[in-house]
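Only one protein chain is missing; all other protein chains are in place.
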Amino acid sequence: MIEHYLSLSVLLFCLGVLGVISRRNVFVVFMSIELMLNAANLGFVAVARLHQSMDGHVLALMVMAVAAAEAALALAVVILLHKHKGNLDTNIFSLLKG
Amino acid sequence: MLDNLLSLMIFLPIVLGAGILLLPVGREAARALGLAASVLVVLFGLKIFLTFNGSSGLEFVERSPLIESLGISYHLGVDGISLLVLMAAALLFPMVYLLFRTREKGYYGNLLIVQGAMIGAVCAADLVLFYMFWEVMLLPVFFMIGLYGGPNRLKATVKITIYTIAGSLLMLAAIIYLGMAHHQATGQWSFAMDALSGLSLAGPAATLAFVGFMVAFAIKIPLFPFHTWLPDAYTEAPTATTFVLSAIMAKIGVYGVIRFVVPVFDESFARYALILACSGVVGMMYCGIAALVQKDFKRMLAFSSASHMGIIALGIFCMNVQALTGTLYQIVAHATSTGVIFLLLGLIEERSATRTIDDFGGLASRAPILAVFFAVAMLASVGLPGTSGFIGEFLIILGAIKFNAVIGILAATTLVIGVCYMLWLFQRVFFEKPAEKTATFHDLTAIEVLTILPVIVLIIVMGIYPQPFLDKINPAADRQIAALAQVVAVADSGDGAELNNQGKN
Amino acid sequence: MEGNLSSLGFIPLLPLAGALVLGLMHLATCRGRLISERIYALVGCIGPILSFLLAVNVFFALQALPAQSRFLSHQAFTWFSVGELTISMGFLADPLSVLMLLFVTLVGSLIHVYSIGYMAGDPAFGKFFSYLNLFLGSMLILVLGDGPLVMFVGWEGVGLCSYLLISYYSEDRGNVVAGNKAFIVNRIGDFGFVLGMSFLFWGIGAEGFDYLSLKANAHLLAPTLGITVCLLLFVGATGKSAQIPLYVWLPDAMAGPTPVSALIHAATMVTAGVYMVARFSFLYAQVEVAGLVVAWIGIMTALLGAIFGMFQNDIKKILAYSTVSQLGYMFAGVGVAAYSAGIFHVFTHAFFKALLFLGAGSVILALHHRQDIWQMGGLKNKLPITYWTMLIGALALAGCPPFSGFFSKDEILYSALAGGHTGIWAIGVLVAGMTAYYTFRLIFVVFHGQPRDREVYDHAHESPKVMTLPLIVLAVGALFAGFLNLPAIFGGHQQVSHWLAPSLTEVHPHGSMATEVLAIGGSVLAFVVGISIAYRRFAGGAEQPVFTGFRKFAYHKFYVDELYDTVLVRPYRFVGQAVQRVIEPYVTDGPVRAAAWLYRMAGLAFKVIQVGYVRVYAIYMVIGLSVMSLVLSQSLNF
């Protein structure tokens, strides 16, 4: 049964990656990253169930904390970017172009 | 407190330097602090010199584990080989603070750090510790040239940094190889010199490691053809940095070869000594000839310094006690003479705001004391008997002739080559009619005279009565040559035979 | 070691201390003249004179010893000691060095006194005396040093002083260039000297590197090494003593003040090479080939110097070439193993050549620094003391019996003839004739005939006593020094040769009476012929001739300077330029620059993939992840 959970986790993770590489909207990209984090969380919790150990839960908690921190910062950045450029297209932020 | 003299000499300047950089300290305060620290270091250095026994082993040893699992320890010590290099690194610095006052505080901070790191590199008896100091030594130079240098400083500083780091990384790889070789041989990790010099290394990997070390040191010395960073760096660096580079840092390269390469890679060293000696001699001639046509006198002296370093390095490769002692002696002799020359040059540049040789003339009549000081240092650098330069140069030539007559004869051309460009420089700058830019030139002030005078006296004393210095060097040099001779005798076949036969002559 | 004499160390130390004191005095007061010339002169002369007195003392101490053990030495301290090399700062007084010592300190003291007059009014009076003292101290170290290395200290020291004094009037570029030339050419010689010493050390020096030990071990030296050592040392001598091919610096060295020319470039320093060869007589006696090379180079230099001397117009240049020529004689002497003859000529030459130079200085000063002999004439009446003393010097130089030069020169020529070196003798006689010719050409043109420049003549005046007194003393020396070594044929006992014998390794040739008469006859004949030609041409007041053909060629010194410039100096500079412009940037620095260029190119190439879009970077990551997964799933086994 656990492998179903883990397989689902893999599937969700891949969908998250697809979201990051196929979309240009900052929000969608951001939420896709959240999706990947959640996929990882599912993996943690599933394996915790498998081993009857709650360390996985703790890790999941930490991931959530990180996700929260990330959300706070990322959204602040998004607001800034929107203020600067008035746009949400990731392709217009290309200052790193070599 | 005085039990840890070496640590004190290393970390007093480093800590103070870091403090000056990080804390809000004024420019003059930084200079005063630097001066105080360097004077303290001088006192410690003198104490070490006077209480040094002249045994062949390490003295003033400090040892405590640093990374125990890898056998890396904080291991310091001084022996006859490092003593005079240590003296050069310890004694010359106060002059810089006394003579130049127009720099920013960061400059003094960097100067302190570089001094501490150099003393650390000279005293380290553990390869990893040595490597750490070796790298720390470069950083302040990077800042001093990059921030306070001449108009083309960026190019020069990038070149010296990348060039030197490239060499250092090769050395790091070689150090790691040595540690592993020790681990394989004894089952224990160690990077201590005494442990590593007992290894018998053979095979292509050992040769590669030897090359790694040699390249690192050859770049620092610099040995032909790795000298190309030097003219730019010496020319663009502020004078005090040039002084540090030429008078002391280059010597640490030479010292590194003697201290680390010769005992550890004795076999490879003996095998490639002839090639290395050729490189030294060719470098001496090449740079000497190049010096003659320079128009900028700092650049000319940069080439001159490189030329002398060729001869100094040659002394190591001759593998006999005269040449080695000559090299060790010449390290200090050259540090003092070139040091004074560069410092005086800095003063001249400060006063007349030019470095083009053609802009000068008649300084001897405007500034007779300066001219006398310069002349003494110049004569020492061309190896006139009665100055410190002669003893070392003669011993090296003598040893070179024993090693290989052709090399010896070529080495002796330094007598002529050196004098050609030096006299020409002296003529154009100090003699002839006073030029426009030197019309209002004023002589050294009392403080400047008092600052430089001790070194001038040292140059002459070391030329007339060198034996006390040589007594401290000799036992260690003897021991090293004896160890080397044993290896050469054991490995004696084809190419080693010639050396040995000449040695018994 | 037959005895220890600690006063030996003071002989060089006194002038050196004088130099230091004078130098400090000069430096301390150079901005305003606070110290009068009298004090400088006093301090400057006290050292040399005390040294002279000490030297006399040493001479008597030595004389008191039995002939074969006339060695006094003093080891001041261990100079340096490394491995088998141990050099002590030691001084050795033996007959040879004491002879040198006596005349060096005597002539040196006299010239110091003379300089008080000659340099009066010079703005750097103290500096001049400091240099002069330094020179004398170095020269005394050279003479007294008990081994080649201590000698080398003095050897280089005198070279330095020579440089400093030639460039003394340093505002004039020409003088400085002349000084540089002297120093560099001397350094080329020193190059040979250092190599010679080194080879000698590895040959036989391990047992002790002083003359006495070396002499004791000389027979151990391998023959080929012996030749190498002798020739290399002789290279040193050619530099210092202005022999072919390194003589070119000496004529230019006349740029210095005249007392300097007299002391350094005539009487003392330039004879150091001869002294050195005589010092190493135990080596040269072993390898005849080396001796022959020395002799032939010497006699050819003598000939060349004489030829050049005949066609010069500058009074000091004439004397300079004459010095070159006489030095050639000396080398011919020591080359044919007549060491005592060579040294004796050094000894007499010091007197008469110093005398001639000082006389020339007196003339130059009288004429307000005019040196062209064709502006002089008829000065006999205006400068009587100078004239008469110079005449004595000239007769001695020309080899007129019984002046000192005659005996010493004759001794050399006789030794050459008796030793079977007829060619050397023949050239020697020819040169003797030429010497007489150019010497009297100078005397006649300068002192006889009518004044060529009336105004100059009217302002001429005899020099002060402080200058004429040394002239007179030296004239006495030039007149009588020859009698010290009177050969048997004139009823003498050759005291000097006997005195020198313990220091030298020489075999006196036993020529027949006929040889001796032939030698003397040749010399006298050459002198008579030379002087009569000079008399016919110049005694009546000839005008400056225009040189053409060979004479012009000789006047321009066979264009040797130009040749050296083209063959050595210019190529050297050219190589320097090539290194600077081509080799340094493209060859030695080439690989470094190429590496930097490659790095930059690689950067440009990889820049393409840095598109700047976040999404693309994510794709790169996924690509990497994908590749890693592929590899892992191949390699992992479940």
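Every chain is named by a letter (A, B and C) in the order it is written, and numbering of its residues begins at 1.
Everything below uses one rule, namely that contacts are C-beta pairs under 8 Å (C-beta built on N, C-alpha and C of every residue); 3 or more make two chains touch, one makes a residue touch a chain.
Please note the rule applied: contacts and distances are computed from a predicted model.
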{"item": "Identity of the absent chain, which is to be given by its UniProt protein name, from \"Heme exporter protein C\", \"Branched-chain amino acid ABC transporter permease\", \"NADH-quinone oxidoreductase subunit J\" or \"Formate hydrogenlyase\"", "value": "\"NADH-quinone oxidoreductase subunit J\""}
{"item": "Chain not shown, its touching partners among those shown", "value": "A, C"}
{"item": "For subunit A, the residues touching the chain missing from this view", "value": "1-8, 10-19, 21-25, 27-28, 30-32, 34-35, 38, 41-42, 45-46, 48-50, 52, 54-55, 57-58, 60-62, 64-73, 75-80, 82-84, 86-91"}
{"item": "Touching residues (missing chain, whole complex) on subunit C", "value": "619, 622-623, 625-626, 629-630, 632-633, 636, 638"}
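In the analysis below, only the chains that are shown with their structure count from here on.
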{"item": "Closest chain to global C-alpha mean, per-chain Cα centroids", "value": "B"}
{"item": "Gap in Å, rounded to a whole number, between the CA centres of subunit C and subunit B", "value": "36"}
{"item": "Separation of mean Cα positions, subunit C and subunit A [Å, integer]", "value": "91"}
{"item": "Subunit C residues counted as touching two or more neighbouring chains", "value": "none"}
{"item": "Residues on subunit C engaged by subunit A in the complex (per definition of touch)", "value": "606-615, 618-619, 622"}
{"item": "List of subunit C residues in touch with subunit B within their complex", "value": "23, 26-27, 30-31, 77-83, 85, 89, 149, 152-153, 155-157, 160, 163, 167, 170-173, 176-177, 179-180, 183-184, 187-188, 190-191, 194-195, 198-199, 201-202, 572-573, 575-577, 579-580, 583-584, 588-589, 592"}
{"item": "Subunit B residues touching subunit C - in the complex, by the definition given at the top", "value": "159, 163, 224-225, 227-229, 231, 286, 289-290, 292-294, 320-322, 325-326, 362, 364-365, 368-369, 372, 379, 384-386, 390-391, 394-395, 397-398, 401-402, 405, 408-409, 412-413, 415-416, 419-420, 423-424, 427, 430-433, 443, 464-467, 470, 474, 477-478, 505"}
